[in-house]
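Input: a single structure, listed below in structure tokens.
A single protein chain has been omitted from the complex, and every remaining protein chain is retained in its original position.
In order of appearance the chains are A and B, and numbering begins at 1 in each one.
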Amino acid sequence: MPESVEDRLKGLGYELPDVPSPAGSYVPATRAGSLLFTAGQLPFREGKLPYTGKVGQDVSVEDAKEAARLCALNALAAIRAGADSLENVRRVVKVTGYVASAGGFNGQPEVMNGASDLLGEVFGEKGIHARSAVGVAELPLDAPVEVELIVEVD
Amino acid sequence: MPESVEDRLKGLGYELPDVPSPAGSYVPATRAGSLLFTAGQLPFREGKLPYTGKVGQDVSVEDAKEAARLCALNALAAIRAGADSLENVRRVVKVTGYVASAGGFNGQPEVMNGASDLLGEVFGEKGIHARSAVGVAELPLDAPVEVELIVEVD
Partner (left out) sequence: MPESVEDRLKGLGYELPDVPSPAGSYVPATRAGSLLFTAGQLPFREGKLPYTGKVGQDVSVEDAKEAARLCALNALAAIRAGADSLENVRRVVKVTGYVASAGGFNGQPEVMNGASDLLGEVFGEKGIHARSAVGVAELPLDAPVEVELIVEVD
């Protein structure tokens, strides 16, 4: 019997967090047909943001990669809530990453690899996605990264 | 007979604007299967932008919330044009809000609640959506907010 996605997460040393409370009047994920859209996820860990500020100034690239990974974990929690189980994920379709960037910082792809690599580790072939990464001026709560996912579900 | 979405809008004191003319070579909304995608909507009111500049500096949070509400109204006009009637909206799926943000302004979620709350008032359960809110450097015509919607239609 193949390992479940959640077992693989645990094997990698990750624990699926509780679904983060949205920072406004909306929900963590919605479904339309076979597509599931997550809200933009901030890098919360146990209810707190371990990093704040601009990448390339207040936050190092390594820490920002870890923040992107946390965003992806929170997105997985939102997907589990919206699709009942991560086993129902047929394909990660699109990842969009917003990186709060200091002037002159252009390493958004490296930062976002923190999220993309996690999805590849967890889902294998099904985790390979199209991606956009951009450098924004400011993010909610001074988070360094915000990530949203579109996944195809059974 | 249940109240129509447009009646509810009127009851809330809103009037659906004319579909705003796109600021470039594109259309206000397109449909693919049961999904309808709006163009990014600026906070036009009667053809003018009542607020311009950066939120947290030139534009207060309260005015920016009102701007987000105007963006949402223009998005509804685009949806009505693309789906024939707002009665055909099965679900608001995703809202993305771009807030032109002064350095150090991190209240994008509060601003975007202006759009999200309107959608909840107008559509009830069907208006509850996933959302991303980010702070961008500049927006077309110096608008303080731009909002795009994905909705599921019959």
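We take it that a residue touches a chain if its C-beta (ideal position, glycine included) is under 8 Å from a C-beta of that chain, and two chains touch if they have at least 3 such contacts.
Note that the structure is a prediction, hence the values are computed from the model and not measured.
Checked against the hidden chain, the listed residues A:Ser25, A:Asn74 or A:Ser116 yield one contact partner: A:Ser116. Think of the hidden chain as still there; on chain B it touches residues 22-30, 32-33, 35, 37-40, 96, 98, 100, 136-142, 146, 148.
In the full complex, chain A touches the hidden chain at residues 33-35, 91-95, 101, 103-110, 112-113, 116-117, 120, 128-137, 150, 152.
In the analysis below, only the chains that are shown with their structure count from here on.
Chain A and chain B have CA centres that are 25 Å apart.
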